[in-house]
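Selected chains only, in their assembly positions.
Letters A, B and C name the chains as they come in the text, with residue numbers starting at 1 for each one.
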């Protein structure tokens, strides 16, 4: 049951770039409010913002062997997504693995466990969204799998799905839906711009969105 | 039971400003070690420090409709305080609502739930203290109330109470007690200054506060 | 049972400095993956990195009296390590105590509880690793002990043990083992350097570490 799937389909880079430009909150809304990873997935430093194709890793608790296997499968522009097979916060990943991943063009790591050497990772500009920061070392004894579907922080991620990540967290977009989601996300961005200007000018959402009547119907009382 | 209280009393701005200058820890001590919101209420960026009058919001889980209603009730210098009616970490608030709130002179948001678009909020200099950062979208289907007493992160907040917030967290001061608390807080700041100088010069708290005798009476042994 | 042990042995400063240079993750590995404090111990600001001799404090929940007692026991280059006798997140420590500790040459604080005045502490360059940031005040009513062995955030810390702390968290090294651990840690740093260069050049860990055969033996399938 320990397998490495070597050839996975990826979305067009242009679509990936469009998703990156829209950001997590907008993409999440554009695809019908789905795909968010749990809120405990936080960036190790602020300001990173990206979209990338997922190379997925299913790994035993406290065992980072499969990250070495996964790195060989990376193509430039990919991101690794690691889900432990049971809850774990050990530090699976640090500066040496980041050096190797960067050499392959990897854009970052999403890990529902721990990470270490974070000062180095920040200096290397290698972003990680993780459940914990923890120096706890791991072993290399038990197999896992690479590029199989995984549930990471409560979200199903298939290999080749697009990961969008920024200071708000992490969102996954199905590869097949990526272009359509990018369309909707960009439309959303455009639509928000005019609203932003009206709101900035002091108009109320109650009026812009026509909410007053429905609030009254529902029974809201002003006293 | 869904009501909007339109006219609430607010403390004098001068008192509010004095509380802001003293900060959370001092104000909390000055009013008898009460009024702190739970430690899970963290700022989305460091360095913000303010005091403001509370416009309170009681909202259902995953439903941000009442924020639109609350914004109409804001006066310049107010802060919104949102308590969900059951535990929730959805992202009730983002850059569009912040734009609208800023246009009304709002100074920030205290929310025992989630917030999103935090890179934008930081760029806008709109501070938020929240339980979570989470992009999860919300609906606008169920009523709540504005300007009723709420329990937010374990603390009772009445509309018009003063919220003091900084990197240490969030504290609420009763409007009726605000001037007296400001007096005590300023006295505390003044008293600390001389102690700070003595401590910096190497004197020990054991001596400055005269603790040695009472420690001995209680039975402390030096070995 | 409330005691203050006044004379504790400390490691050589040169050894302490060598451990500081290696950092938490490396030291933890070098001593056989032991000694880490739990991952909830986070720095109040990023970038601090140190090693120091532990002056330990066992304190009741919500009572910071023993910190005053401990400060008298500090020598230049020490760090305080506070473990509450039951779980607590109150703010035992703030800017006045930090002023006093700094005057004694103290390098920081490790506390499995809360801390406050963090903006001031950052400005003073006084690093703290804590479980919580919380302004909640404490009392001075009940004795504890200074310089006895404590369990802090899941790790046993003896007085005089060396604390290594950085952005990755906190690790404790037994005083008697400190020189040997420093040797191993430095050897590890040296060994990693050549690997880093090879990895940066694009070589794979699979090849550098000769993992392919063992992976195959364990049954890993490439599909």
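As a convention for this text, a contact is a pair of C-beta atoms (placed from the backbone, for glycine too) under 8 Å apart; a residue touches a chain by one contact, two chains touch by 3 or more.
In this text, all values refer to a predicted model and were calculated from it rather than measured experimentally.
Whole-complex copy count, one sequence throughout, 3 copies displayed: 6.
We adopt the following convention: only the chains that are shown with their structure count from here on.
Measuring from the averaged C-alpha position of chain A to that of chain C gives a distance of 31 Å.
Of all residues in chain C, only 2-6, 65, 68-69, 71-72, 89, 91, 94-97, 99-100, 102-104, 114, 116-119, 132-137, 140, 142-143 touch chain B in the complex they form.
Across the interface of their complex, chain A is touched by residues 24-25, 28-29, 33, 36, 39, 42, 46-47, 49, 166-169, 171, 192, 195-196, 199-202, 204-206, 209, 211, 215, 218-223 of chain C.
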